[in-house]
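Every protein chain of the complex appears in place save one, which is left out.
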């Protein structure tokens, strides 16, 4: 089941550099593990923004919330979730 | 070069049924030709909306505008364009 | 899988009375069939608005879109969809 | 008398961990007591958000305000209240 | 139980003059009957707007919705409802 | 001359408790003095909000600004002012 | 008593040319009469907009509403009203 | 050349009282010097707001920016600029 | 004196084709005459929109308003005007 998710990041400008580096490293590992598992299908940077647009393929709403809630950067993010469905013009449909 | 594009469609409720059917058929063909050509990479329905979220892979801004401007449904659409770039956490990067 | 959906209705003030009555009757039947089937769990009027707040329990995103897209009033509606998950404070959880 | 209420929570990222844990524990107890009393009818997590959608069934406006004002997380919340009424298509109506 | 309600009116500029006059006359009678009954407590014009701010004192949400839904101008109105409660600084309280 | 005024209050969560208590006490006295003087006609709590809706009856704009500017909570408030006039449907008019 | 008022005009593109010309002529006369009377103190065009910014000096809210409500273009206008007071830095004050 | 400018002021509630008093004194002097020079034509308080509406008459855009950028309160202001032109209904025109 | 101007165009979908073609031809001529005169410095299409971003270099506000007001497409446009000034980092400055 597909969802489009945008994540805008706002880190405090006075954040401790070590905490910051550690949080970003954990975020990257967390994201890449889910990409390899096939649940985090795509991730793109939105040009000029500290923000990404991602596509998730998950079992259900519960799983998506679990993934997003546990993002190391979650406390610093504004997240927007759009449920997706098959488009009738998609050539993959038939 | 990637772009995320949302297209919200608002057809007049009193639109002539034949014009409507013909416009929708032409829109579908137009979209599928570009999907087969590899420029219209993905198209999803946004759940509960007469709207799609699409990913385009085009040579440049000129080409993207040319594609969108010539959509048969263009006069009935509200379009939003987001330029995308590679995300440093993308496992496809390195 | 649960979703909260708001549906705002805007009927043209010059709509043909018979078409209007017929559309509203079909909307009611359509809604009540889905309520009896257990997919349209709740429907409330938002006070002072031609609008409802509904809770749906459906198999997946595809099913929810299918239900909403086929609402007889869909062409006259502005729809907002919020995916829901279990809340950790819900007494039904543990 | 029914109300839909959304509560968005924004805890300071530098909040004292003990104060935070204590406040969250009190919030959970407070919510569950009202759920058992039948006034806080439903509570769902909004996917990807530190936010809930709740349904309240209370005697009047005064009681709803009293409940919300005394939430342990109230100082950190943005709250939206929507009064609800019976929908004529509700199969429970008759 | 008190509610503040704003009603913005947008009549079509090409509305039939007789229909318009009749609708406005019925709206006035409808409002004044409810004022005399004590449910429509106050009504003020918002300066420079085709809009009013009103205070209602009704038994419950159902009654308020019933009143608003049956306004002769309802199809031409955008309505906003705010539930009110006693303010602790109100000198009428203690 | 009547005005509707909404006042949203946002106190810093780390405000000194004594300063806070003192400011709130002064605000209450200030409001009640003006209520007794007949200038602050009504004050209601907006349900679920740290906010009030008030009606003022003052000599002119200057007086209203003077009252609002000197509110002890003014530095913590977002204020919205709506000038009111007599509504032609008001039964008190004719 | 001073008010700043913005008036945005949206005439239907298919308006009858004679009705349009007549309405505009009456609007101009109406405005100029009030300017000569000293109540409509200033009127400026907002650059690039079919809109004006005006300053009114009137006896009270009732009078301002009466003036605006009777504008020949009122049915085609979106109006915004801002009550003004003396600024303490105004050199005309002290 | 005329411009309408609104300036909303948001001083930190914990600002040093001396810095605050000095900044406000310099702002007043700065404004009054420009009023006497004829460039800052009008300044009004917006009722209930820490905000002013001002009219400037300056040589060009560069001069207006220079004036606004050097306001002692500039770092605490949100500023909105509207270029103005002569209105054809202005009695001063013809 | 420079201004950035965005012009969003919304032509009625049922516009007479000849009127439409004629209006667009006049708009093009009008724009190109001003480009050749050096007042309409730049014009770009905003990708995916029936909209342009333009830079104007004009004598004053009056002249800019005169240009925009007389655009053949003016009745169908939503226009936004931003006054520009020299940026201190511009290499052309020093």
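For reference, chains read A, B, C, D, E, F, G, H and I in written order, and residue numbers begin at 1 within each chain.
Just so we're on the same page, a residue touches a chain if its C-beta (ideal position, glycine included) is under 8 Å from a C-beta of that chain, and two chains touch if they have at least 3 such contacts.
These numbers come from a predicted model, not from an experiment.
Across the interface with the omitted chain, subunit H contributes residues 5, 12, 61, 64-65, 68-69, 75-76, 79-81. Mapped onto subunit I, the footprint of the missing chain covers residues 2, 4, 27-28, 31-32, 35-36, 43-48, 52-53, 82-91.
As for the chain not pictured, it touches subunit A at residues 11, 13, 45, 47-49.
Here is the rule we use: only the chains that are shown with their structure count from here on.
Under the touch definition stated at the top, subunit C and subunit E share these contacting partners: D. A repeat of the C-E interface exists among A-C, H-I or D-F; more than half of the contact pairs are identical by residue number at D-F.
Of all residues in subunit G, those that touch two or more other chains are 2, 45, 47-48, 61, 64-65, 81, 83-86.
Contact between chains, per the stated criterion, is found for A-B, A-C, A-D, B-C, B-I, C-D, C-E, D-E, D-F, E-F, E-G, F-G, F-H, G-H, G-I, H-I.
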